[in-house]
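Every protein chain but one is kept in place in this view of the complex.
== chain A ==
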């Protein structure tokens, strides 16, 4: 490690975005990084001192994308604004491992083009509410102190009352609050996990206490927060571990502070364990569970075992008075029924239900 922020020792800026505000902010935030101006076709530089490159570039395709779902599992209707690629943290279960082979981080600086596209979508019918997030292939806030991406976005969204923005992170970054957004239109969100999983399977993420302290700061400022248990892992002692983090949540927050909370069982492309061992990492116990390949081609824990875990967590959360806004990420009607006794359809559809949770505190 070089000691630089996220170990970024090289800043590569495409000529097309060299004069953007984001490029300027990155230069200021990374004064020690070796800067390279890239003409079209230039290769990325090698980062000095074994660090990583932050590549500031323009994104060519669409910025707003539906959350990748399949027809076999119930999706929450979330839409994601593509702000960049790759993550400086390292979680053994991360899907990004399948997409990115190197450590290079990418941030899209052509925010003008992004806002033009978003304005067209969000402005077409301002009575239509949207629930959106950032970072399909990245943590929402990991690079925020460097790029100021979210602050820019929040400035733009100030004109769109119909849009609720969720900022999902494993950092405790709150610099976006400087944009002074409407508290009822921003949902700061944190992914949580069992303390043993955080300790053993996440690298460079914020401690659970730090994440929850940041959530408490947001709640005190009038925001409601979202929490995500994803992936829930099956390992010896999981009951004790997940009970501990659930108990910890309510040391920091009250149920009313939480807009919604997702539960997602560990699932992965069948090749993920091989990728991990190819990197020289030991296969974690939770990847040795009893998996079946689901209809979406992903390995997931055998259904009765998932249901067992979900029931445990739902009951434990209910014991703390939290049940409204609890939902499953990518689960079948069978699992919904087995755990909640109803399907998303009976809630009026998951997307509508979560929009309601996002926008109406009382329910």
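Following the convention adopted for this analysis, a residue touches a chain if its C-beta (ideal position, glycine included) is under 8 Å from a C-beta of that chain, and two chains touch if they have at least 3 such contacts; residues count from 1.
By definition in this document, contacts and distances are computed from a predicted model.
The complex appears with one chain absent; UniProt names that chain "Chromosome partitioning protein ParB" among the candidates "Acetolactate synthase", "Protocatechuate 3,4-dioxygenase subunit alpha", "D-lactate dehydrogenase (cytochrome)" or "Chromosome partitioning protein ParB".
Here one chain is not drawn; of A:35, A:161, A:204 or A:285, the residue touching it is A:285. Residue-wise, the contact with the chain that is not shown comes from A:307, picked out of A:118, A:192, A:206 or A:307. Where chain A meets the missing chain, the touching residues are 72, 236, 239, 285, 288, 290, 292-295, 300, 302-305, 307-308, 311-312, 314-319, 323, 332, 334, 338-341.
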